[in-house]
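Missing here: one protein chain of the complex. Every other protein chain is in place.
As written, the chains take the letters A, B and C, and residue 1 is the first residue of each chain.
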Amino acid sequence: MSSIKIELRKEDVDFIKETCSKFNNDPQELINVLHGCQEHFGYLPAEVQEVISEHLNVPVAKVYGVVTFYSFFTMTPKGKHPISICMGTACYVRGGEKVLEEFKKELGIKVGESTKDNKFSLSSLRCVGACGLAPVVLVGDKTYGRVAPDDVKGILKEYE
Amino acid sequence: METVKLTIDNKEIEVPRGTTILKAAKELGIEIPTLCYMDLHDLNIENKPGGCRICVVEVQGRRNLAPTCSTKCEPGMVVKTHTARVLNARRTVMEFILSDHPKDCLICPKSGTCELQDMAHRLGIREIPGQEFAEMSTYRKDTSPSIIRDLDKCIMCRRCETMCNDVQTVGALSAFNRGFQAAVGPAFEQNLEYSSCTYCGQCVAVCPTGALTEVNHVPQVLKALNDPTKTVVVQTAPAVRAALGEEFGMEPGTLVTGKMTAALRALGFDYVFDTDFAADLTIMEEGTELLDRLSRHLKGDKTARIPILTSCCPGWVNFFEYYYSDMKDVPSTAKSPQQMFGAIAKSYFAEKIGINRKDMVVVSIMPCLAKKYECQRDEFSVDGNPDVDFSISTRELATFIKQANIDIRNLHDEEFDSPLGESTGAGVIFGNTGGVIEAACRTAYEIFTGKKLERLEFTELRGMEGVRSATLDFDGTPIKIGIAHGLGNARKLLDDVKNGKSEFTAIEVMACPGGCIGCGGQPLHHGNSDIIKARAAAIYTEDRKKPLRKSHENPFIIKLYEEFLGKPGSEKSHHLLHTHYFDRKDKILVKK
Amino acid sequence: MSKYSMHLLVCGGTGCHAAESDAIVCNLRDEIEARGLTDTVQVIKTGCFGFCEKGPIVKVMPDNTFYVQVKPEDTQTIIDEHVIKGRKVTRLLYKDPSSKEAVSDSKHMDFYKKQMRIALRNCGFINPENIDEYIARDGYQALGKVLTEMTPDQVIKEIKESGQRGRGGGGFPTGLKWEIARKSVSDEKCVVCNADEGDPGAFMDRSVLEGDPHSVLEAMAICGYCIGASNGLIYIRAEYPLAIERLKIAINQARESGLLGNKIFGTDFSFDITLRYGAGAFVCGEETALIHSMEGLRGEPTIKPPFPAESGYLGKPTNVNNVETFASIPAIILKGAKWYSSIGTEKSKGTKVFALAGKINNVGLIEVPMGTTLRIAWFQWPSFSLNLQ
Partner (left out) sequence: MVSMAKFFLEFTVEESCGKCAPCRIGNKRLHELLGQICEGKGKLEDLDRLKNMSLVIKDTSLCGLGQTSPNPVLSMMENFREEYLAHVNDKKCPAGQCKSLMKYIINAENCVGCTACARVCPVNAITGERKEVHLINQEICIKCGACFEKCKFDAIYIS
């Protein structure tokens, strides 16, 4: 089920409409339309899929079926700087969870969510194979090792 | 016709080119097991995704085993259907399927009618190795007003998806996710309630496992029957009597009207009535509306929209409320027989026996799952008290009778109670595709022309073609009738109406293939269309046996108008027997 | 390439691209301009050289000097020392791993010496964004020959005789596939290029599309002529932005040059190509799944038969071949079936491109005759010896 509920603005709906008509509202172009919309919105929330369904005349269940089939499409928004905290055994016992808690507190979001300004998103992942550096935090491609809860503010500051 | 010769299990056979191995083997009397395969011959639908891989056989010269449901016979092919390799493969694949399936067979609603269970039995599965560490794919259970989805039991046979999309064009269900987590469901894995689902129940009717089942209302009915303060009234739809017997081992097409009535009385219902009575009433109201619209239309009144669409099928109503909400003024405003019955029972009849409507419980026995949703619609209740309290399916009734130790086979036939149990042959044929419009024409003809109808049976309206049409001669005025059963067929006629291309005066639509006799709440026919045809024949037999066969001749209907309603289309009729439609898309969006 | 006396080829494949090869191209051009050499020295951004381990790579032609791991700041040295003074920059040269000596001519590098490049014939030699360079190396000559001198049946016969088999994994004989599609009766047919390369660690197709997109376009047109199709589709992974970009440029250039579109070479044959994007599903490499994906559906495979050649995209006869298969076709047409079938083994003719990745010394791309064992490719080449950590 879609965990997020968003309200589409008129220009958003117009964008989807235009994208569909750019592809002649042809149901066969569904994947191309989805590419276009994901590029624009960063992800494909249920509401966007509903509008696409209407304009391409494809049942929304089928649109959802296609979105969930291809790994390229996502229904959860990723922040500009996705933050992943390793929850592998090593990182966990070395306080990874406390670091995660600190990120949650600082950003005011839960795991799997993004901040309102879409700057950061938070996720946890399994071992990244850098146990020697535990606990490990990834921000985008950058790896931070031996992170303590006190370091969290400093890390976030780098991306101000 | 071009034919090919091949050998199956050392037997030679010659079949038309294009025949599958499965069908060729069948001709030889070799029954190859299938699971996902479904052949709805009359609908021209063959569900053969080739997904279950149970029907595989060895074909000489091929590297891999071939699925017979989708492999065509080729000249000189040598097929072996039960080698050790084949049997081992079938068993192993079945073990795979079962390893991701809950093993609660004893308490599963499908137990006993489950194709997966049968297959496990047939293949002799005795253990599922590796189960102790096998991860199961799990999903949220979803209960809608009519249908329960328990996707943990989905085996990806895709039959429901085929019914929902290819036959019904409802588009509520699609495969989602991929790999181990793949299953079939509505968009965003939402509840069915928030999808385009019409509750037609065709998905339930074809599901081989317990993944899709109906909501069970038997416990509530049992409770009402045991409540001394309640008067419990039951109505039975015409299609039920033509199919109920199958659940008790009788031949398809056996009519059990009298035995059913006796069984219902034995179950403790205070009054055993017939929905056919309300069907006659529907004809009076709908027929009047048709004639009114027609004559205004013929006079050039632009507000009188033609064609008129029948509105007695709740699945169909749900469909046009979702997909054709801009045409809400086209269907007849007449309620369905189930709801007309409820409205009359809780007003006219309650008054007659001197009880408050709150002390009356109306139960309907329906072939249909959408009826469960229909009786829960807000507009069909007075101060929160619904006109019809519970709707149970033919299958549920059968279980109920079995639970109560009633030996229906040895019951003596009994009659319905009066007055809401009296009906004409016109009411009975409501259960078949084309029946509603035939019943309407029997009455409309006589009212419109003022002449007696000589030939009662409009056989040109009958049959199993998905879309049918006929022009009837109403004493010089041609009346063009369109008939569609199955929502996909209805869509074709509806699109014509929408584009102003329809030439019909009246269109009958029933959501399910075959009409009510093929509904989702009937005994499972597992795709065998001969069963549906046998039921249809039984309905026409019942019609022929009736002394009265035109709705307006039903003396109790005449009496109802005299004593209570006034005349068809009166203000009181409108209040009790007519309804209005909604834009269901809007409603769903608000609720979601 | 007549006007210039010297060419600097800079690898623009995805690997080198990621390692700042763009900056190298910019710097080189700036330096050349600053020294007033724009008329004699040309900088070309090419496709993948296949030698990804040591990228970014700059190759100086005509003397085949092969500079590895070049940094943007090295460009000044290359221009001053090599281009102007004619002295090779030894510290940037590739060093043979066994002799530890610098190899100045890439022809003497083991890496290239043992290869036989057919599909990759132009990769690393031409600017993939310039159709003229492809034409200069006999590009579109095969299409011209086919359209003006050969009947579709003759072409199919040639391909069949070459013994080429599909390089996508199935190994179905290409000529036979074309023949089946040709025999299917339909008002409309379709040629599909499968560029949904999804195996982890494989990047053969990407390198061809990035380095020599026209070879694929040309082959698709030839196929269209043979089977009677006017519609070509390339199903490409959305994760290959550079290949997509180069394909788009190539298609536009081919259209402008009249090599795609209506009445190609003034004949009655018309053919055009459009792109369809994948969205991350490995199974879409299977042709029936790929076709469903192009139709906007879930990329689930269906049972064959019917084969796409009978009923494929939109139910029309469709011929699906992989990038590498197509890329070799023009060479087969020009050099002949006999030449091609002389390469490889009894059952498998021609060459195959391999992507080498993992725990080995040199990550990269090689094209070798069929039948070359992996052991030879790995162990007999010093540069590809296993490095078991």
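By definition in this document, a contact is a pair of C-beta atoms (placed from the backbone, for glycine too) under 8 Å apart; a residue touches a chain by one contact, two chains touch by 3 or more.
All of these numbers come straight from a predicted model, not from anything done at the bench.
Although it is not drawn here, the omitted chain touches the following shown chains in the complete assembly: A, B, C. Contact with the chain not shown here comes from a single listed residue; of B:49, B:287 or B:434, that residue is B:49. Within the whole complex, the absent chain has one touching residue among B:100, B:246, B:321 or B:542, and that is B:100.
Only one of the listed residues, B:177, B:213 or B:235, touches the absent chain: B:177. Although one chain is not displayed, its contacts with chain A can still be listed: residues 69, 89-91, 93-94, 131-132, 134.
Counting the whole complex, the residues of chain B in touch with the unshown chain are 49-53, 56, 64-65, 67, 85, 88-89, 92-93, 96-97, 99-100, 129-130, 133-135, 155-156, 175, 177-182. Mapped onto chain C, contacts with the missing chain fall at residues 169-170, 198, 200, 281-283, 286, 288-289, 298-301, 303.
In this section, only the chains that are shown with their structure count from here on.
Two chain pairs, B-C and A-C, are compared here, and A-C has more C-beta pairs in contact (counted per touch definition above). With centres set at the average Cα position, the gap from chain B to chain C is 58 Å.
One simple way to say how far apart two chains are is to compare their mean CA positions; for chain A and chain C this gives 35 Å. Across the assembly, chain A contributes 62, 65, 69 as residues in contact with two or more other chains.
For chain B, residues touching at least two other chains, in rising order: 175, 178.
Chain C meets chain A in the complex at residues 238-239, 276-281, 293-300, 314. Interface residues of chain B facing chain C in the complex, by the touch rule stated above, are 49-50, 67, 70-72, 175, 178. Interface residues of chain A facing chain B in the complex, by the touch rule stated above, are 1-2, 46, 49-50, 53, 59-65, 68-69.
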